[in-house]
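Only a single protein chain was left out; the remaining protein chains are all shown in position.
Chain nomenclature is as follows: A and B, assigned in order of appearance, with residue numbering initiated at 1 for each chain independently.
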Amino acid sequence: MRRALGVVLAAALVAGVALFVQRPDPVDAQGGGTVEVTVTYNGAPVVEKLKVNKDTEKCGTEAVIEKVVVGGNKGLANAVVSVPTAKGAPKMAKATVDQHGCKFVPHVTAMTPGDLELKNSDDILHNIHTYSTANPSINKAQPKFKKVMMEKFEKPEIIKLTCDVHSWMLGWVAVLPTPFFAVSDASGAAKIENVPAGKQTVEVWHETLGKQTKEVDVKAGQVVKVGFEMKK
Amino acid sequence: MSATSATAHAHVEPAGHHELGFVRTYMFSTDHKMIARQFLFLGLSMMIIGGLLALVVRWELAWPETPVPGLGMILTETGGILEPSQYNMAFTMHATIMIFFVIMPILAGAFGNFCIPLMIGARDMAFPFLNMLSFWVAAVAGVLMLAGFFVPGGHAAAGWTSYAPLSAVPEYTGTNWGQNLWCISLFVLGISSMMGAINYITTIINMRAPGMKLFRMPLVVWSLFITAILLLLALPVLTSGVAMLLFDRTLGTSWFKPSGGGEPLLWQHLFWYFGHPEVYILILPAMGIASEILPVFCRKPIFGYHAMAFSMIAIAFLSWVVYGHHMFVSGMNPALGMAFTVTTMIIAVPSAIKTFNWLGTLWGARIQFTVPMLNALAFVSMFVIGGLSGIFMASTPVDIYIQDTYFIVAHIHYVVFGGSIFGAFAAIYYWFPKMFGRMTNTVLGHLHFWPTFVFFNLTFFPMHIIGVGGQMRRIYNPMQYEFLQHQQHWNVFITMSALALGLGQIPFVINFFWSLFAGKKAPLNPWNANTLEWTAASPPPHLNWGPTLPTVYRGPYEYSSPESRDDWLPQTAPPVTAAGARRH
Partner (left out) sequence: MLDWWLPENVSTYGAEIDWLFHLIYYITGATFVLVFVTMLVFIVMYRDRPGRTARYTHGNTPLEIAWTIVPALILVILTALSVPAWSRIKMQVPASDFDVNVTAKQFNWQVGYPGSDKVFLDEMHVPVNKVVRVHLRSQDVIHSFFVPQFRMKQDAVPGREIVQWFEVVKPGKYEWPCAELCGFGHSGMRGWIYVHTPEDYAKWAAENLEGKGKQ
């Protein structure tokens, strides 16, 4: 009897250790590669200017709407770069958009499904009016005394963000199915770290120039560079 | 004639019939008097909500974007400051509640139910069960309307006029279930109104006591009769309209949405085709009440009884053909504007006739300034102001400027508050003894009347001024406009008066409840009035009178008649005979 119990306990111990050892690795800093993307555009920047007659103390007298921002070396800014095939835990960092100087700052915000913090650091009435299909659209005033509003976006989608009080204001919220994303900076560069190794698809989206995808092979601990040239 | 049908019609139960339980006596009563009380309580409770919403609106206009006292607990995100969409909700619901859940239940529901059978000598309405249903359907509508405050997205915020496409496309306001509930609630309420209208018309036509010819009916019964006809014909249009609006919002139809081939102006035509008769529904009972109370406390007949009856008929008839005056600048064909200005100017005539007849009633009178009389006099005087301001808008060119300004808001409130609400107060003080068997407290009655009258005028008269100055309706911050900044002090003055007006209602609440339980027991006929209800007990029992219905020998306003030693002569008093004790 005692011997049988001993065998059972030993077997349990072995099984437990084996399970522990076999437990899949958490997706963390160890084991991924880096994807460095450069987004370029050969065309001219598209900037619209509009004379402003409303809330001029905060908005100024001229609004500048930059739809296509081209920097040094033809780098395209505000492009959302993501690796939709890579799965992982959602980012902990909170996504935030501020209405500042009658502009959405940043112009393009990328996030995983969850909460978006909407701030109004101007001392005037703004409005969050989103246009989307998968997520319910939002049309809410954000008066000056409501400095922070939280909205939830649960489904991956590219959402257009406008303000009806200041109709030149335009922003974008890219709700992505993957935590592996970045938004290209003024030089068109975007770096995504710790992408799981293997064959992945990299996708670039721009508000007027559309979407492009490329296949890459991500190797652990290495940097893979990808270039995208956006076309009209 | 009506005699046999009256007695045969009512469900006369043997004396000493079984006691009904609490539920069937108080909740689902089919007795018109209990239903009247239910409507009265519904209306008065809703008036508190509607009044508080008005004060919220006024606070914002006087002190924009500051915390509203008391709202900090509800509007936690902003510490009590009203957001623009909440402001829109406040004035939308203020008007919706006051019109549909205060004035209509009190004037048409409560006093229609109470006065009609008693004053024509009937034991109850023609259809008591339908009557009971009409209250409960209205109560359900009330619950639906209140529910809209608690749904995500808030309540309806497109104005009580709910113009499409703002109201037809949820995205334009960010309001979803609130506006849907608004539509559904009004749909249900329309059914209640139609039920009540059918009952009132049938009862008045078929169940008058012997001798109660149509032109011996008290004017309040005339007014309720005509109101019921308007209700019957106007409500179906609103009911259909809100159903269409609901379908646009939820089922993807496009009655009013241009994107789907619909027409926004169709909503306005439907709404105002109902809306204009609706405002006469709101005022006619009050006119009837004033015509009822004035003779009693002047101790002389109403001046021009037939003119009074016919002018009400004329108002009702004309009310169908004036509705376009709400739409002069709406984009409808301006030629229609020409037609509607003619009819609108004409409809002022019967109202003028009524005013002069009320003055004629005061002439040569023996005026007794009881609390009901004070309220009736306030009705006449305030209605005159409201009516006169209407003439500005009747003129299409002037309306170009006045439309959608505070001049309209002033006009509206002089007629619905100065008119209908003072009429309602007059009726409550006048018939309270008969309804509840107790007298109200006169001191409290004065403490209610005088502040109400004074602060009412201080609140609403300046709105004419700021309206002429150009202040638009439905904005929450006049200081956003340079051309309005110079008159902002009026907004502050108006709000302070409105707050005082609100406080002035406290004596009424105290008086109402205190008198209900501890008021002096009312005699049969505290006012020495002639009409039939004062021959029934205070309050009347079920079936109103004993075994015999009253018989009517004369009109309702034979005060100071040479045929009587007293200064009154009831409708039921047998006629003078040559050998009679009465002097001729």
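Definition applied: contacts are C-beta pairs under 8 Å (C-beta built on N, C-alpha and C of every residue); 3 or more make two chains touch, one makes a residue touch a chain.
Every value quoted in this text rests on a predicted model; they were computed, and no experiment measured them.
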Of A:V35, A:I138 or A:V165, the residue that touches the missing chain is A:V165
Answer key for B:G252, B:G331, B:P547 or B:P574 versus the chain not shown reads B:G331
Of B:A243, B:I346, B:M496 or B:I510, the residue that touches the missing chain is B:I346
In the full complex, chain A touches the hidden chain through residues 48-54, 65, 125, 127, 141, 164-165, 167-168
It is residues of chain B that touch the chain not shown, namely 83-85, 87-88, 157-159, 163-166, 169, 172-174, 258, 262-265, 298-307, 329-331, 334-335, 337-338, 341-342, 345-346, 348-349, 352-353, 355-357, 359-360, 362-369, 377, 380-381, 384-385, 388-389, 391-392, 394-398, 400-401, 403-405, 464-466, 468-470, 472-477, 480-483, 487, 557, 559-562, 567
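Here is the rule we go by: only the chains that are shown with their structure count from here on.
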Cα centre of chain A to Cα centre of chain B, whole Å, reads 57
Chain B partner, complex, touching residues on chain A are 125, 137-141, 143-146
In the complex, the residues of chain B that touch chain A are 65, 77-79, 81, 83-85, 171-174
